[in-house]
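Right, I'll just put the structure down here and ask away after.
Complex shown without one protein chain; remaining protein chains in place.
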Amino acid sequence: MKSNLHMYVMAAPLLTAFLVNIFGRNNRKVIAPLVLGALGLSSLLAITVLKRTLMLGDLSYTAGAWTPPWGIELLVDPLSALMLLLISAVSFIATFAALPCVKRDLKDRQHIFFTLYLILITGLMGLVLTADAFNLYVMLEITSITTYGLIAMGRGRASLSSFNYIIMGSVAASFYLLGVGYLYLLTGTLNMADIARYLPALQGSAALATALAFILIGLWIKMAFFPLHGWLPRAYTDAPDGAGVLIAPLMTKVTIYLMVRLMLTFQSPTFSLISMDVRTLVIWAAAIGIVCASSLALAQRNLKQMLTYIIIAEVGYMVGGAWLANEQGMTGTLLHIVNDALMTLCLFLAAIAIAYRTGSLHFDHLKGLYQRMPWTMASFTVGAFAMIGVPPTCGFYSKWYLLLGGIEAGQWEFVVALIFSSLVNAVLFFRIIELAYFGSLQDSEHHAHASVQQHEAPWWILSPLALTAVLLIVVGLSTGPLVNNVIRLMVPVGF
Amino acid sequence: MKPLALLATLITGALLLYGTADFAAWGDPQSPPNSNISVRYVEQAVKETHVPNIVTAVLGDYRGYDTMFELVVIYSAGMAVMGILRRRED
Amino acid sequence: METILDHVIAKYNYWIYVVLMMIGFYAMIGKRNLVKKLLGMNIFQTAIILFFISSGAKKGGSIPILDKYAALQGQVDVNQVVNPLPHVLMLTAIVVGVSVTGVALAVMLRIYRKYGTLEEDEILHKIENE
Partner (left out) sequence: MRISVQETRDRIPQRDIILESTVRLMVPFIQLYGLYVIVHGHYSPGGGFQGGVVLGASVILFALAFGLPASKHYLSEGGDILLANAGALIYTGIATLCALLGGMFLDYSALAKILPIDPISWRSHGIFLVEVGVGMGVMAIMVSIYWDMASAGRLDEGL
């Protein structure tokens, strides 16, 4: 009898989304317990699913009891169980900060916001579990439409940046659908494992190259891989705070997971998806992307915008690491997906806490923050150290694997880009820490915001922020067991 | 910006046309899509679900998970439109 | 030269859909007016739907609704029935297309209410000197 646990992890937020819409419409007080209860429950279930998968091994589950190529197959293996836990945990933590921000921003549309919020989380979980190429397209569309809605609910410029995101998102989804269509015309099946069986026979054909090219381009646009990243900075900056704290850490990381999942599924001894020259080309693109995104981050004067460019640089890390096609690189990428989600969550929570109190994230409003908001800035510093890659925090370990992978594969431009980006991150964050610490309180007195009574962020935002900062260090120190019994299983030996 | 967009379009179009080389001819009953998993749908669907309309059988049961999330897609589009436009503030 | 002509004649439908896709794709990324971008998106999605549906076509095939009792006895000739799978997939793609168009129209309505124009460069100009 196959366990339905992972389906309950997904069903909890989905059903609650509809309940929040029904009951949250007239009394707001019911929204917080419903959302937190659902996400808490799905986080606990996700932990048991991960434990179960590590003990009993992979679980090939089909929705509707049909054998895979005919029914839709859902694959629960250590990597997808880990991602399931990551999504439910990050969204559970982010919800604490989202609740006060949404109460402040969207007074009478909170129930609509949280309906879209929960459906987005369900879509992400569905993306992580599915092993069917067309179902993956449907899940991509769910996460996209809910993200368009959440971003467009923001004020001012949000609608224009949301429109640009809609156009780029539709191009990405259509390219992915085209790629799946080409694969369907060549193989006749939609199940990813089943498609992989037909690929060796089609080794040199033009249509196969086109199909994989379009699938990859579609995913690259969706994850904002450097040349195709135009939509991300405006979209994540203008999103309402409550939405930004969930979208920023998860959306790009899950799309990278999808690319890795496709690469691992289509990879077989006879059919190597990554031919030599394509691999070097992609790693060069990743290296250039990292360098450009980091230097663009230097030019930003707004904290949130700077973070979005750092996200684009991190995407370059993971894509480059995955395409190194050696064990170290892939381990580094998978570990970096988890670490980067936590790091981005910590930094975005800090940005929201600052915005909640000072109203603006522009650099000259950050002066003397250490006196006014000591705990927030302490957590921000931990997040900054993680992003730079300072040892006790998790950022160091994944970057270390990526560096080892780059050296082992002999891709020196990738190694140089990684080091350059770490240095630029150091400059970026120390500039802010120096501004916030040494910028004395006096010269920020005569600023317009001096009248606002400055004190620590509300505990609703501070507790998740502090928890995430501690989590960064805990995950960093537990890299050994995390890699050995979860990630190591996923990376094929003869990669 | 326009010539760049035109160039991108032509390259994408050329890549797509180059890819159509290996497809089966139009309407060929033995082409991979027509002779792979859909053979079972045509032959077994009515036996296994008692629904003469195979498209509804595949839609509702074999790939019911897709249709469930399809309904969630149209639902979240309706909620997104509601969230974007219904603003009491301005 | 001769093989390319055969190849085109045998699969002229895919060539037409690719041309249609590229018209939509160019409108999406080339045009400056927001409504034209949206129309381009719809053309692109419709062309993909046609692409999938024509992949399931069979010469002389009838609609995939069988007579229940004949099917229960098992006398079903697969080559007479059109492949139902692309139709199912495209029902989903149509619904997704409608949903994205709906959300894009709502966003455009807000942009028009706020900036009074739907030309992208005018909007950016208005945002600069806001």
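When the chains are written out, they are named A, B and C in that same order, and each has its own residue count from 1.
Just so it is clear, a residue touches a chain if its C-beta (ideal position, glycine included) is under 8 Å from a C-beta of that chain, and two chains touch if they have at least 3 such contacts.
Nothing here was measured: the structure is a model prediction, and the numbers come from that model.
*Asks:* List the neighbours, among the chains on screen, of the chain that has been left out.
*Replies:* A, B, C
*Asks:* Which of these touches the unseen chain: A:18, A:198 or A:375?
*Replies:* A:18
*Asks:* Going by the contact rule already stated, which one of A:62, A:144, A:265 or A:398 would touch the omitted chain in the full complex?
*Replies:* Only one listed residue reaches the unshown chain, and that is A:62.
*Asks:* For chain B, which residues reach the chain that was dropped from this view?
*Replies:* Answer for chain B: residues 47-53, 55-57, 59-61, 64-65, 67-68, 70-72, 74-75, 77-78, 81-82, 84-87 touch the chain left out.
*Asks:* Contacts of chain C with the missing chain: which residues?
*Replies:* 63, 65, 91, 95, 102, 105-106, 109, 113, 116-117
*Asks:* If the hidden chain were put back, which residues of chain A would touch it?
*Replies:* Interface residues of chain A facing the absent chain: 1-2, 4, 7-8, 11, 14-15, 18, 21-22, 25, 61-65.
Everything that follows uses one rule, which is that only the chains that are shown with their structure count from here on.
*Asks:* Pick one for the touching-chains graph, please: line, ring, star, complete, other.
*Replies:* complete
*Asks:* Name the chain pair with more contacting C-beta pairs, choosing from A-B and A-C.
*Replies:* A-B
*Asks:* How many angstrom between the C-alpha centroids of chain C and chain B?
*Replies:* Chain centroid spacing, chain B to chain C, equals 9 Å.
*Asks:* Just curious, how far off is chain B from chain A if you go by their C-alpha centres, in Å?
*Replies:* About 26 Å, centre to centre.
*Asks:* Between chain A and chain C, what is the separation of their C-alpha centroids in Å?
*Replies:* 29
*Asks:* For chain C, which residues are shared contacts with two or more other chains?
*Replies:* Expected reply: 21, 25, 29, 55, 85-86, 89, 92, 96, 99-100, 103, 106-107, 110.
*Asks:* Do you know which chain B residues sit against two or more other chains?
*Replies:* Residues 16, 20-21, 23, 31, 33-34, 37-38, 41, 63, 66, 70, 73, 76-77, 80-81, 84 of chain B touch two or more partner chains.
*Asks:* Please give the residue numbers of chain A that touch chain C in the complex, ascending.
*Replies:* Within the complex, chain A contacts chain C at residues 134, 138, 141, 144-145, 148-149, 152, 156-157, 159-160, 162-163, 166-167, 169-171, 173-174, 177-178, 181, 184-185, 190.
*Asks:* So in the complex, the part of chain C that touches chain B is made up of which residues?
*Replies:* That would be residues 7, 10-15, 18-19, 21-22, 25-26, 29-30, 54-59, 61, 64-68, 71-72, 74, 76, 78-79, 81, 83-89, 91-92, 95-96, 98-100, 102-103, 106-107, 109-110 of chain C.
*Asks:* Give the list of chain A residues in touch with chain B in this complex.
*Replies:* So the residues of chain A in touch with chain B come to 14, 21, 63-64, 66, 69-72, 106-109, 112-113, 115-116, 119, 122-123, 126, 134-135, 138-139, 141-142, 145-146, 148-150, 152-153, 159, 178, 182, 184-190, 202, 205-211, 213-214.
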